[in-house]
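Excluded from the complex is one protein chain; the other protein chains are retained at their positions.
What follows is chain A.
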Amino acid sequence: MEAPGTENRRALLQAVLALLAAGFAAWWLPQVLELFAVINATVYIAMALLALSLALVWGFGGILCFGQAAFFGLGGYAYAVAALNLPDTTYAVPVALGVPMLAAAALGYVMFYGKVSDVYMGVITLTVTLILFNFINSTAGDEWRIGAAPLGGFNGIPATPPLNVPGDPGTVLAPEQVFAVAIGCLAGCYAICKLILRSHFGRVVVAIRENELRAALLGYDVRLYKLAIFAVGGLMAGLAGMLFANCVFVSPTMFSLAYSGQVIIWVMVGGVGTLLGPIVGAMLLQALTAWAGTLPGVNPSLILGLVLVVAVLAIPRGLQPTLTTLLRKRAP
């Protein structure tokens, strides 16, 4: 058995490695990819971050959230609305993080302090995202505007302004720079997740996933810990939404069932209870569905469903745990 010091050092090493790899990718990929591919890669990274947020909440917090897209959409919309109203889009970033985090905290308060059981938690989170979807869809009229930002109903907000250089609203970030920001956000969030899970707080969160009653009988306020990890997950999903808004634009589909469902599939295929697996799973499956979309007469959703069924049967624990086991067996 390892001493906790060694484990902490390893977690720190992994976090640093992730940041270095991200730095390299941010510098190298824009040089070899075309502009369209760079923007596409940024979308993939935003989705990977969304998957990471659910990997933390579900895989470690044990909270199966069927509505992670709600926080993704809220992050995107909060960014777009704030960016249209504020002189410098940099100020919109804390809004894009704060709104989904507070929404997650409020929803978490109702669910965890109301002692809602797991099944209903899934129902409630799913319902919330669908309510938001329908609400945003019905805001087409001119009366639906927040300050200078029209909500735009099913058209979304096509005029979502991109990030600018902090303090210099005139200089808008180029797609390559947005890509670098996105990859930095993903690596940073991965590192933060790693550090959270090595901390005492993270250990209690995992212990609660293992056995809520025992954690409570040891004097830990289960509700508070779940609320906190859920809010962190909401914040990360919001950040993903903000990045998405920077490469596409915000529209009601961000709240759609398709996103909520896909992110669960990405995490499942990547491996529930891992962080890297869902990141890789999100990227691979998006690439797969994008490719399937180019084939004539093929429904990409059907392919995704097929992949899920095959993955659940063939690698029930997900990509990362299966690969780790295989590598350990190979190693002497």
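Note that in this section a residue touches a chain if its C-beta (ideal position, glycine included) is under 8 Å from a C-beta of that chain, and two chains touch if they have at least 3 such contacts; residues count from 1.
What we mean here is this: contacts and distances are computed from a predicted model.
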## Note on the structure
Looking only at "Sarcosine oxidase delta subunit", "Fe-S cluster assembly protein SufD", "Dihydroorotase" or "ABC transporter ATP-binding protein", the name UniProt gives the absent chain is "ABC transporter ATP-binding protein"
### Message
Given that one chain is not shown, which residue among A:213, A:314 or A:327 touches it?
### Response
A:213
### Query
Any idea which of A:118, A:168 or A:221 touches the chain not displayed?
A:221
### Query
Which residues does chain A use to touch the chain missing from this display?
1, 4, 200, 203-204, 206-207, 209-211, 213-222
